[in-house]
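With one protein chain held back, the other chains of the complex are shown just where they sit.
Think of it as A and B in the order they're written, each chain with its own count starting at 1.
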Amino acid sequence: MMDTSTLLALVQDGVVNGAIYALLALALVLVFAVTRTIFIPVGEIVSFAALTYAGLDGKTTPPVLALTMGLGLVAFLRGAVKARGRALMILALETLGLPATVTAIVMAVVPMQLGIVANAAIAILCVAPLAPLLYRIAFAPLAEASVLVLLIASVGAHLALSGLGLLVFGPEGARGDAFSDAVLEMGPIILPGQAIWVLAATLATMIGLWAFFRFTLAGAALRATAINRRGARLVGIATDQAGLHAFWLAGLIAAVSGVLIAPLTTIYYDGGFLIGLKGFVAAIVGGLVSYPLAALAAIAVGILESFAAFQASAFKEVIVFAGIIPVLLWRSLRHVSVEDEE
Amino acid sequence: MKPLHWLALAALAVLLPWLPGLPLFWVSLACQIGISAIIATGLVVLTGVAGMTSFAQASLMGIGAYATAVLSTNYGLSPWLGLPAALMASLVVALAMGAVTLRLSGHYLALGTIAWSVSLYYLYANLDILGRNDGISGIPPLSIAGWRLIDIRASAVVIGLGLVGAMLTTRHLLDSRWGRAMRALRGGAVAAASVGVELGQARMLAFVYAAVLAGFAGWLFAHLQRAVNPTPFGLVAGIQYLLMAVVGGAAHLPGALLGAILVVLVNNALQDWLPHLVGPGVNAETVVFGLALVLMLQAAPTGLWPLLARKSKPRHHDVTAAALPRTLMPAQGGVALQAINLQRRFGGLVAVADLSFTLYQGELLGLIGPNGAGKSTSFNLLSGVTQPNHGRVELGGRDMTGSSPQDMARCGIARSFQHAKLVQSLTVIENVALGTHLRGAASPVAAVLRRDRAEEARIFAEAAIQLERCGLADLADASATELALGQQRIVEIARALAAGPSVLLLDEPAAGLRHAEKQALAALLRQLRAEGMAILLVEHDMEFVMSLADRLVVMDFGTVIAEGRPQDVRRNPAVIEAYLGGVA
Partner (left out) sequence: MSLLDAQNISVAYRGVRAVEGVSIAVQQGEIASVIGPNGAGKTSLLAALMGLIPSQGRVMFDGHDISHLPTEARVERGLALVPESRDLFATMTVRENLMLGAYRHRGEGAAKRRNGMEEAFDLFPRLRERAEQLAGTLSGGERQMLAMGRALMGRPRLLMLDEPSLGLAPLIVRDIFRTIATLREKGVSVLLVEQNARAALALSTHASVLENGSVTLAGDSAALAADQRVTELYLGAAH
């Protein structure tokens, strides 16, 4: 039997992890709704951001910048096959200019040792552009393909990126400094500062996203593309641009999650995959379309995981991932169709 | 391929490993290729043919491998007894997995297999009986009459024969009524359901068959390596097998072997060379494979085999056997099909508001109305594809409301579709043969063992007769995609007739036909009517339907606005208004 304080600790642990899964679930729902891509490499973005944050020592340039610039070059070459004139200029700016600018800024800022929040920003800045670059390389050329083909491509991108992760970060894990050492005590609940940071940042991101979708034309254009692609094109929204924006947002969200999780646990180059998959479980509960459902499910996954870890630690992952199956089943029972699959 | 070719392949598998001077390392690579190709062959059936993607094949291979490993080490059973155990274990696990996973559609299914793969991997790595992360070692090699096959060349023979066997049984399965049903899952599921194919069964068959092949490969693997651990059964390995199928060409049997050869050789080369290029300790091959997968999908989504091979000759079928027994037609003039106050809403839109009519045996009833009047929805209601919110459908006096398309087919309804739904990977006559699904009885096991030949011959004789009737006999061996849209619609009629129905629902059969073809179609429909068939015809070509129908039912806004003989209907002011519109 477990006592109340253990119970509370487990729930609290679950909620904190669940908040991070919730962020990832939002990113996944967003990308899927706009581009129909199930963005498996989201996990790599998480671990790369975490490792970059943990590796900032005020001296060395983050090694991930080589990856960002390299992918930028590949994306440029991939896009240059087709683009001409103004489009080529924009492509060059986004794929070559932007990573180079990020590198220059980061190299200038790192030696200043501006503190933990600046480090978090640096890590996010270095890693977030990977998502839109991946979109240009792997997914935009497949925009008309089926969800299944996009998923297989996504798995391929995950494989490649995780191999590159090993090359860039090496096999050792790392753990980042906590944002705050403060501890908040509320009766039986003891909240460490990092947990508060995670919850606050999650909440802020969600509110920010909501405001973006609700109040800006760019946000409305993304929603419109998700709801009806043809309708979006008919009002003049370029759907590949919308896809790029969705991947940008997803990259930012995933990088933020990575930085948040870095102080909570030791992260390895391939550790993000499992974290990302848990975000998936939640995203799928929401049918890959509903943000609130996905966020709630993410919290549930976090709590399930924390109890599973306590009761049967060896089978923690089995329990969490086998847990997705009934959810998938429930989803597909709810939407019965005999549509032809291609 | 002819039986002789398969024998030659088997002989090659037996002899090739003993070629003098052949480096043993090459033989061991060949073993890897053979095992991988068996798994990829399963993926051809599952992904290429049936259109389902699985990332869990490596995990299913693990089921077979661990089953035989536990039995032959812990219980000292002969490895040969491990074979049925491995096959059985993978079959049972696949059935259980399939029961909860296969209802998922498209990408949900693929995600489900990722979840299975991760779960099974952690299960292998944490169960004491499976040796946790260390796995099981000391697995005995296969032995024949006391001769232990320790020599890798002997193992290569077993694996080679296993691969030839796997490809042969797969070919048999694909050339059967079940093969046609599985092919129909891709792009023709609704049509297959309309002739009685239980889609769930066909999906399960493909999934279980691929799993059993994976289990078989696992058994070979365990006794070749003589040790198992969780690593080769993880998600990355599962992705590699899928890569093999995609690279080789998932829709083609030889593609599985081609893909396995390429991926294993490239993998080997990468492991040799990459450490020199990027330093040790970096598994750069995953980078290359990941990129290869993405690039393949962008550049050659159908894989390499179709690019390398000449366009294969279409399968030719002997049609000289006796056809299937004829089905009995109900008495002329009896009530065939009755719609009673049918209503169907989609969200706020009422597609069919109130539809009632009666169709008699030996009658040709035209259902007409302007675009958006609700005709296609009515058709779907009558054939069980869509369920009504209100009202009843009766077939020969039996209440069929709420029945599935398969039940409707069993009770004698057959239909064509407005947008022809032919299975693209089948020839014209095979598409027609799909229509006989309910009239055949051969099981998948009979198909694999080739015990279904007599029945198949009768099925194809029947299909040939129906094609002949529809005037498409000379196109029998053409690929369904080569036909003009109008001809595709006629093939759909032949497919419907092959089901031996008593009620025929035709959705715009004359669209896209030339004048002479229309006349031939009209003659066919008149003949069918004379035989007692009840025919419901949705048609936009007024001249066609007016000259043919005994009665017309005119729909607008989801309700019947007129009913009667053609000459009366076309003078009806409400009908003229509906078609030409009022002046605003």
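The rule is short, and it goes like this: contacts are C-beta pairs under 8 Å (C-beta built on N, C-alpha and C of every residue); 3 or more make two chains touch, one makes a residue touch a chain.
No experiment lies behind these values; they were computed from the predicted model shown.
Chemist: Looking at the full complex, which residue from B:G347, B:G397 or B:P573 touches the chain that isn't shown here?
Modeler: With B:G347, B:G397 or B:P573 as choices, the missing chain is touched by B:G347.
Chemist: Per the definition of touch given earlier, which of A:L114, A:A238 or A:A312 contacts the omitted chain?
Modeler: The one listed residue touching the chain not shown is A:A238.
Chemist: Which listed residue, B:A309, B:L328 or B:L485, touches the chain dropped from view?
Modeler: B:L485
Chemist: In terms of residues, what is the contact footprint of the unshown chain on chain A?
Modeler: With respect to the unshown chain, the touching residues of chain A are 217, 220-221, 223-224, 227-228, 230-239.
Chemist: Which parts of chain B are in contact with the chain that was left out?
Modeler: Considering the whole complex, chain B reaches the absent chain at 347-349, 370-373, 481-482, 484-485, 508, 511-512, 540-547, 557, 567, 570, 575-576, 579-584.
Assume only the chains that are shown with their structure count from here on.
Chemist: What whole-Å value do you get for the distance between chain A and chain B if each is reduced to the mean of its CA atoms?
Modeler: Inter-chain centre distance comes to 36 Å.
Chemist: Which residues, counting only chain B, touch chain A once they are in their complex?
Modeler: The touching residues are 51, 53, 55, 100-101, 103-108, 110-112, 114-116, 118-119, 122-123, 126, 185-190, 193, 199, 236, 239, 242-243, 246, 278, 281-294, 297-298, 301, 385, 405, 421.
Chemist: Report the residues of chain A in contact with chain B in the complex, numbered from low to high.
Modeler: 38, 137-138, 141-142, 145-149, 151-153, 155-164, 166-167, 170-171, 274, 277, 280-281, 284, 314-315, 317-318, 321-322, 324-326, 328-329, 331-333, 337-342
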